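Can you keep this structure in mind? I'll have questions shortly.
FYI, not all chains are in this one, though none of them got moved.
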Amino acid sequence: MEETRNGDQPFVEDGIRGGAKKAGLPPGALVFVGKPADFEPHVEVITYTPEKAEQHEVTTVEEAAVLSKTPGVAWVTLFGIHKAELVGEMGQQFNIHSLLLEDILDTTQRPTSEVFDDMLFFSLKMLKWNDKRRGIAFEQVSFVLGQGHVLLFQDRPGDIFDGLRRRILTGKGNLRTRQGDFLVYRMIDSVVDQYFVAAEKIAHRIEKLESEIMKEPQEAHMTRLLKIKKQLLQMRRTIIPLRDNVGLLERSQHPLIQQETLPYMRDVRDHIKEVIEMLDMYRETVTGLIDLHMSRTSNKMNEVMKVLTVVTSIFIPLSFFTGVYGMNFDNMPELHEKYGYYMLWVVMIVTTSGMLLFFRRKKWL
Amino acid sequence: MEETRNGDQPFVEDGIRGGAKKAGLPPGALVFVGKPADFEPHVEVITYTPEKAEQHEVTTVEEAAVLSKTPGVAWVTLFGIHKAELVGEMGQQFNIHSLLLEDILDTTQRPTSEVFDDMLFFSLKMLKWNDKRRGIAFEQVSFVLGQGHVLLFQDRPGDIFDGLRRRILTGKGNLRTRQGDFLVYRMIDSVVDQYFVAAEKIAHRIEKLESEIMKEPQEAHMTRLLKIKKQLLQMRRTIIPLRDNVGLLERSQHPLIQQETLPYMRDVRDHIKEVIEMLDMYRETVTGLIDLHMSRTSNKMNEVMKVLTVVTSIFIPLSFFTGVYGMNFDNMPELHEKYGYYMLWVVMIVTTSGMLLFFRRKKWL
Amino acid sequence: MEETRNGDQPFVEDGIRGGAKKAGLPPGALVFVGKPADFEPHVEVITYTPEKAEQHEVTTVEEAAVLSKTPGVAWVTLFGIHKAELVGEMGQQFNIHSLLLEDILDTTQRPTSEVFDDMLFFSLKMLKWNDKRRGIAFEQVSFVLGQGHVLLFQDRPGDIFDGLRRRILTGKGNLRTRQGDFLVYRMIDSVVDQYFVAAEKIAHRIEKLESEIMKEPQEAHMTRLLKIKKQLLQMRRTIIPLRDNVGLLERSQHPLIQQETLPYMRDVRDHIKEVIEMLDMYRETVTGLIDLHMSRTSNKMNEVMKVLTVVTSIFIPLSFFTGVYGMNFDNMPELHEKYGYYMLWVVMIVTTSGMLLFFRRKKWL
Amino acid sequence: MEETRNGDQPFVEDGIRGGAKKAGLPPGALVFVGKPADFEPHVEVITYTPEKAEQHEVTTVEEAAVLSKTPGVAWVTLFGIHKAELVGEMGQQFNIHSLLLEDILDTTQRPTSEVFDDMLFFSLKMLKWNDKRRGIAFEQVSFVLGQGHVLLFQDRPGDIFDGLRRRILTGKGNLRTRQGDFLVYRMIDSVVDQYFVAAEKIAHRIEKLESEIMKEPQEAHMTRLLKIKKQLLQMRRTIIPLRDNVGLLERSQHPLIQQETLPYMRDVRDHIKEVIEMLDMYRETVTGLIDLHMSRTSNKMNEVMKVLTVVTSIFIPLSFFTGVYGMNFDNMPELHEKYGYYMLWVVMIVTTSGMLLFFRRKKWL
């Protein structure tokens, strides 16, 4: 799992390392760029026709290539791409351009798609909410749609496409009755569904932050707002190319994309648009909360100032009065009046009451 | 009534739940996404020709399908879409693509339109001002325009299209003399008219907020401004796709859209543009009010500071004077002057007057 | 005069009422939307050929229609559109689409244009500076250019086109030698000229506000700036569609628009662009003035704070000194020094001088 | 020199006066709009062929027209356009459309270009830095490129094209070997070169302002920043249409523009783009400086507050102590302690030290 871009890190993302790590290498050199996983990569093949479906655990890529020649659709998944040689073998067996292999291996790249005469390439990012780190984790998935086979390159085994596998094997739904392009659509659709889940998680965080700021704005809220804003930007940046790529696929009129699949493609594109609009709206909301935070902070300052002003304005004049009658002049007649002290109290109480009225009228109390 | 997005809730909308709730289900699965209503859904059919019009209360969808085969236009309304099977039946009887049925059932989706050879699909949002919650409530409506029939899927019975029904039944206006496309236009037009009403409601709230801020800015105003801004954004997000969809319809040259209806479509599109421009202007206004609020808050702080400064600056020096003559030095000649006390009063009054003049010149008093 | 959107009102404009007032009515229903005037509407016809021109005061629309059949151009003006029936009659006599009649009657609508085979429709807003209310007043004007006639629908009699009338009747200029399209161009040009005048008025207000803010920022300035900003937005919103409509006319290659008129259309479009650019620049200027206002306000706060700090910082330590020697300890040797009192004065003067120097170095004095 | 829009004026520009001054006049009326110059306009003709070049001082426009009929290119310059009749004569002799003559005379207009079958029109703004007023002065220049002649309308004699004149007369460079289109290119190029100079002047002012704000932010800086921002906007507004017009010329495939001149046109367009980008970057820089100014102002307020707080927090408690022992209770044992006074000093010094430590830890000292 490529978890480097999550919520508890500083603002600057790691995605950049990909390009930088490879700087200097010739293009076409197959190097894995990302955080290597600690399990053994393996290949899995599911072949299916409308009638039946079979799951094959294969040990070499050649076996997979042989299976893909059988009638029907072969869905070949490579779990774990940190072993670059395996990806290279896939490339050889299924005749994939070396640049595509590079794209598959570079998990830090933006989603891309490439149209060849006999092949469609598609890479995108899965978004997973990481509860521990309270951030979004990105994981790259790449598809190759060829004649009679769909290749899936997944960084590590995960449950996201398990539902599809079960559906194919049990024959539920219309997956088996269609070609590989429909499988690709279903995989994209599953990923987009996850975007909604991730967006909802972020929405909940914003909601929580909002009520906290309403109660008591703290400095940490500001940082969290900026962090969320950044996550929204990252998600947007990840999803926008996907929208364009799906649109490209839709308009490509490629023989591998069947006419009946087009409405589904349009549908998934609509969903992607919706996620993007939601992200944009959340970003506006976050901007609004930053304004609210600043407004609340400055209101609190106002409140502090009012207390200071009220206390000072009441007691400083009173202290002046007591100062006057604390003086040691020989000739101060008031000091020798019998009720002078009590009259001073009257004066002070009257003054204070006037002040309090003034402040009440100003709504400072 | 889909009232989840209203003014008294926190900033983050619920619309997202739709996508998230369905995540994991295969596309084409008919599931209602929204807040279920508590009444029994039912179907109503109005058939009309230029000569006559009839209202039929039907009990099954099949009856409606039969009625729609009669000459003239059949306007079939399904009130209440929370019963997914009923929508499914409609789909079967009227031959609607399963993706459209999904769009009909998902009340949280953005407005969409779809053009088929023999069918036009159109979904949009009605906006209703909810006086109790002081917010905008959204309700989804979907149309299907087929040869000789118009299907309307409405979340729950409402009065918005009742005027149209009455017009058709009584034969007032030119509705009966035209085809289904004109009916669709009239329904869109009715919804757009409601947008103006909703916009006006928001305008009144802004107006009221403005005069309140002018009188006395409070923290609650800030929150309300942000809430209104968010509502405007939501409305915009809801209306923008409608504009594009109507434009699409206009340019589609679909056989179901008659030439004479086109100017009306252009007209309704102009109205939609106008609403959008109004919303944008209101948003600018709200931004201006946020500026005004901040400016007024900081002006109030200024005022507080001035009072503090004036009081402190006048009494602190006076207290110093009294402090001086409260000292117990053996040798302080002033204390023994006969009129020392009175001269000190003169000095203090002169000092205070100077201060007051200074503050008056600075316009702090 | 449609004066509802002017400078002394609250921020929210009234234009919205148009749409809201009509909500519920069927399209095509002829209802005047705006503030009704209190004079009797009347029709005026000017017929002209290159050789001669005549002004006719007609009493019925039929007379006008008859006159428009004569050779040359007939310029038919309807003063006062608040009598919807009269507009309806015009529509019948000159064969105008009912939607256009609606557009003519709805004075709150955005500028629009419509191209028919034998007719060009054009509506726009005249801007008038209202000195009393210090705001911009909008008035709608609509043109219909047909074969051999130009129809002008004006809300109430005004002087803006009087110059054109005089020119035609006296034969000055080239107006009489050209067709109706040139007359339409001249009318648009006259309206655009007024935009410059209105923009200049606003510019003067901005200029005045600027020098006032430079002298002494007041809270009222903020409100006025926001008001001006809103007026600029309204003007922009009114003028932008006009630019597009003129462009449309230019590119329409309509037989009613003669080749020789095209450079003039381009010219008027350039002027419109210039107004829009000016408005945008003024808006930027207003934004700058809001910044300046905030900066000046916070500078004034700084100044207040400095006075407070200087006064407090000087007198509080001095008061401490006097406090010390106001104590009643039995054993306080300084009190019994012969020059103790004078030495304290020396100490206090030195301290104060040090403080003053410190503040001077900090540029707080 | 049209010096109305310069740096020492208030924010609102004068350019508007042009449109307003003419409002009411018919189009085609030749009226000079601008600040009239106080010298006698005159015409100058330079004729050149690859072999030779000659400078003619002519007295009438007819002479110039006759000279322009000779083989080779005739470069006719009219210095001073405030005499509208002279421009009118030029129009007659060289057959220029009356709208173009208007454009030439209206020095407040935005740059424009017009393509006719046998003529290319081009107007642009020269920018001159006015050192005395510390602002940009705009001067309009118009070209007409016809078959065998280039007409130049310059507001007043200036040195900007003198280099070109000398080059033609002395035969330096390739100017004489080419047609009029190359001369036009060279003139545009000279003007664009001046844009760089003007941009550099503004850059120096920004640089100076920046270091001043870094040293000591003053209120005047804010005003100057806003002024510079406005100048940048004005320049941008002046240069953007030029870029579009040059692009138009490039793509026009006009017979008067020779194939070999196209790369030069592209080159000059690249330069214009570069100036625009520089202006945009400067504007961003100015925005950044406004932020810096605000940040520095609020930092200074912080500093003031800290001094106030430190002084107050140290001396107010001390004053309280002295107040306690200044009381006149009969029974106050401490007053009669032998070292009571000295112990109080110890307490006060310890308290003060604690305070100072606290403030140091808070980094307020």
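So that you can tell them apart, the chains are marked A, B, C and D in the order they are listed, and the count of residues begins at 1 in each.
Going forward, a residue touches a chain if its C-beta (ideal position, glycine included) is under 8 Å from a C-beta of that chain, and two chains touch if they have at least 3 such contacts.
Every value quoted in this text rests on a predicted model; they were computed, and no experiment measured them.
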Complete-assembly copy number [criterion: all chains share one sequence; 4 shown]: 5
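We take it that only the chains that are shown with their structure count from here on.
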Fitting subunit B to subunit C on CA atoms, where both chains share a sequence, rotation angle to nearest 5 degrees: 70
Contacts with 2+ other chains: residues of subunit D: 326
Overall pattern in which the protein chains touch one another (line/ring/star/complete/other): line
Touch relationships between chains, expressed as pairs: A-B, B-C, C-D
Of subunit B, residues touching subunit C in the complex: 163, 167, 173-175, 186, 189-190, 193-197, 199-200, 203-204, 206-207, 210-211, 214, 263-264, 266-267, 270-271, 273-275, 277-278, 281-282, 284-285, 288-289, 291-292, 294-296, 298-299, 301-302, 305-306, 308-309, 312-313, 316-317, 319-320, 323-324, 326-332, 362-364
In the complex with subunit B, residue positions of subunit C that touch it: 10-13, 15-20, 22-24, 26-28, 97, 99, 102-103, 109-110, 112, 114, 216, 219, 222-223, 226, 229-230, 233-234, 237, 290, 293-294, 297-298, 300-301, 303-305, 307-308, 311-312, 315-316, 318-319, 321-323, 325-328, 332, 334-341, 344
